[in-house]
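A single protein chain has been omitted; all remaining protein chains appear in their positions.
Per-chain residue numbering starts at 1, and chain names A and B are given in the order in which the chains are listed.
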Amino acid sequence: MADERVKVTIDGKEHEVQKGSNLLEACNAAGANVPFFCYHPGLSSPAVCRQCLVEVKGAPKPVPSCYTQCTDGMVVETKSEKALDVRRQMLEFTLVNHPIDCPICDKAGECMLQQQYFDWDGKYARNEGIKYRKAKTVDIGKHIVLDQERCILCTRCIRVCDEVAKAPELTMAKRGSSEVLTTAPGKRLDNPYSLNTVDVCPVGALTSKDFRFQMRAWELESTPSVCTGCATGCNVEIHASRGQIYRMIPRDNAAVNKHWMCDEGRFTYKPVHQHRAAVPVVGGAPVAWDTALDEAGRRLKAVLQSEKDRVGVVFNANSTNEDLHVLARLAFDHLGIARAYVAGRDQGSSDDILISADKNCNTAGVRAIGGTKLKSLVDLASDVKSGAIAALIVVGDDGVLGSGGRDGLDALPLNQLETLIVLASHSGALTDSAHVVLPMALWAELNGTFTNKLGMVQRVHKAIDPAGDSLPGWEILCHLSRRLDAAIDFDSARAVFVEAKQKYSFMIGAEWGRVHLPIQLRFAASRG
Amino acid sequence: MSAAEDTSLTPRRIVIGIQDKSDLDAPELPSDPMPLNMGPSHPAMHGTVRMVLEVVGEKIASADVQVGYLHRCFEKESEYATWTQIFPYTDRLNYVSPMLNNVGYALAVEKLLDIDKKVPERAQYIRVIVGEIARACDHMTCLGAGGMELGAFTAFLYMVKAREWLWELLEEISGARLTHSFVRVGGVTGDLPDGWAEKLRAKIVDVRRVLAEVDGLLTRNRIFRDRMDGLGIITKEQAASYGITGPVARATGLDYDVRKDYPYLVYDQFDFDVPVGSVGDNFDRYACRVEEIQQSLRIVEQALDKIPAGPIVMADPRIVLPPKTETYNTIEAMISHFKLIMDGIHVPAGEIYSFTEGGNGELGFYVVSDGTGRPWKLHCRAPSFANTAIMPSLLPGHFIADIVPIFGMINMIGGECDR
Partner (left out) sequence: MAQQVLDRLKSHFQGGELEDTGSQHGNEWARVRRQDWHAVCQFLRDDGETTMDFFIDITAVDRLTQVPEDRPRFDVVIHLRSSRTKHRVRLLVGVSEADPTVDSLCDLWAGANWFERETFDMYGIRFNNHPDLRRILMYPEFIGHPLRKDYPKEKRQPLVRRDGAADGGGWK
């Protein structure tokens, strides 16, 4: 029954679709470009906006295609005179009370209303009446501002809260011209998925406080990537302009995150621009790369020759698979270091929607690559205290070892170490104690892969240039390896991936994929 | 015997009443081919072009004409600009007749949008009027500069004075003497101001008077004729093979004018002639241009008589910016304004080669659209580029002094040739 195919004629051409599939999706898959506001592939379809009306032979009036299922022999006209006229009328109604806000509205440039007026209406206004006034800047939640006048009453946000976040915090109130979006009595828009309402809002009614007035949409360039906030690995798009990231929005992936992501994940772009370790540092003073690498090599060589069993390596559950692979090769295969530890962020809250308790984005990767040798930070602390470790190479730190607390920096008497080499992206207590700091690029600045909790190896693409002089971790380790007479050489992250894929079973089936150059949003179709 | 036929090494001498012939028997001086660089910065090289010549005595043995010194990446920039933002770039192609470039480009985009028949008639007449004024100015500049380079400075000053009158009128209608950006997709930006038509008619009378004066100075001038007659002869077959168009081609006898052969705008409504030469030498090119100015003025007068009342721009908010009163007061016009400025006109995907008669010949725009508000490719087929291509084969056999009039009459406009 699910695989039964039916024949539907759309605009004169016959198409074969699955029985019962959504007519709007079938039309748009056939290239008819039927406009819509309230429909969203991830939400239920209430057919409130009536923008997707098409003519179906045999039906007495135009039908909303988002609410209609395909049946065998259906004949659909999406561009007949009646259909176009009705489309225009609906847009006219929608625009009747819409405020003239385009110059100050954040959604301008990615607004569905603008796009559909331009494509399907194109007539000057007929009504000269005064527009109905509503509240302009309503603070309805922790992250969101509502402009009631711009709202076109499509109810997508209400359905997101109800169906995706399972937190019915929004509702429509009143009727007719005075109908407004508002919070349910006693509630605020505070659920952990609230910012998805900003994504699905076709107009600029719901705007993110973080992004409001920061940057115009058409100046942004979009790069596909993966969120590194937890082990779910929601697919995202990084929107950046001139080396600065402004926001992250979810990218569709039916297997991982469908069309959504959590609010906390959206803010993981902020640390990319804060407290970065940007230059190599030796003994507290910034130096050139060669100097730092030579110093690190010298120190490590000395201790490796005399007391190899007192050298430790700390892997990080947030490093890319490429960084981990090169580190494993260097530490285990070439240098024969026995003591290996794994560091990561603390566990946190979770829910059964998207948020994982494991706040590390590559736990699966580090377990597979590091193997069973990896010990925890607690063991590291006791080993350092007991003097079993004299030298430590820490790869990857985004404040995790410096977070304090039981597993954090407080427990580690770093001053006891004779040699502490840190490959870090952020400066903090750990880099302050290090003898050599080698600055690392972060996930948004490099090409690499992470493995989520489902075992899927997902690719991140480079959105902006690395901060300061920082380099990807695997590249730093290659340079370091040369100083340690263990020359590991890769000319690209892709080369590392290719080698790692042959070695680790969890990477079977993983693809590096095509190069993605950042795409300017000004050429992209409207969001929604 | 014309210079092109004289292949001996003795320099040509004009004997004027010299009775003592002893200097005519002077022994021939030995001469090796000498490289001579002309340009790119040279008073007679309009629009910067470099000619690397090999001369034997005074005679040119070979000429390597190197263009590209004024290349300003018109095509690359167009790929990143909206359709409307390209108009100022087109102004700077053939910068002595910018209106013609504006019109040519607008027609190309309009054809892709399938609205070329829907542009209001008044706008089409205005386009013809300003286009023909621009053509007249282009030819006046060419002839004046051509005269000046041969020493007839007065001719240049007279022509430039006449040109300035016309430019004042264009300034009144568009706001700028030279870089008008006057035309838009779907119409023009401004209507004829009150009294402009009368001023133009009066000025045409004055311009004709100046043209008659310059004609008297140059056309039967012994020195001018000696330097122009029989030089730089191009044949009809050469013109077709090189793709030479415009007055240079018509001077060869090739009867090809886009306005007559493939009429566009409202050119089929006017009664005008197209001068065609017979010899294809410098003088024919000069004469064609002189006559074309007269015909352009004739077209302008007829257009002023026939121009209908009406709108000057299409009333489609998807193509033309809405009036400001609408933009500030209705959301529909605001959206239209916004999308037109930020996205650009959504021109359906496709490609077209659209061509008009520019000042120097067939000005073509090969436009490839990918369906967005910016072109995927915008190639300008510059008539000057094709016309200048014949120079390396035209110059050899002529004297160094002949380069200047030949090059002047080919009228390479650097901005158009190099784009």
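Here is the rule we go by: a contact is a pair of C-beta atoms (placed from the backbone, for glycine too) under 8 Å apart; a residue touches a chain by one contact, two chains touch by 3 or more.
All figures in this text were calculated on a predicted structure; none of them were measured in a lab.
Remark: the absent chain touches shown chains B in the intact complex. Note on the undisplayed chain: of the listed residues B:F153, B:Y328 or B:Y353, the one touching it is B:Y353.
Considering B:F224, B:Y242, B:F270 or B:F407, the position touching the chain not shown turns out to be B:Y242 (whole complex).
The chain not shown here touches chain B at positions 35, 37, 50, 52, 64, 66-68, 71, 73, 75-77, 79-80, 111-112, 114, 237-238, 240-244, 254, 256, 261-262, 350-353, 355, 362, 364, 366, 368, 370, 376-377, 379, 381, 385-386, 388-390, 393, 418-419.
Here is the rule we use: only the chains that are shown with their structure count from here on.
If you average the CA atoms of chain A and of chain B, the two centres end up 55 Å from each other. Within the complex formed with chain A, the residues of chain B that make contact are 316-318, 322, 326, 328-336, 338-339, 342-343, 346, 372, 374. The residues of chain A lying in touch with chain B in their complex are 95, 98-100, 102-103, 108-109, 113-115, 117-119, 121-125, 218, 522-523.
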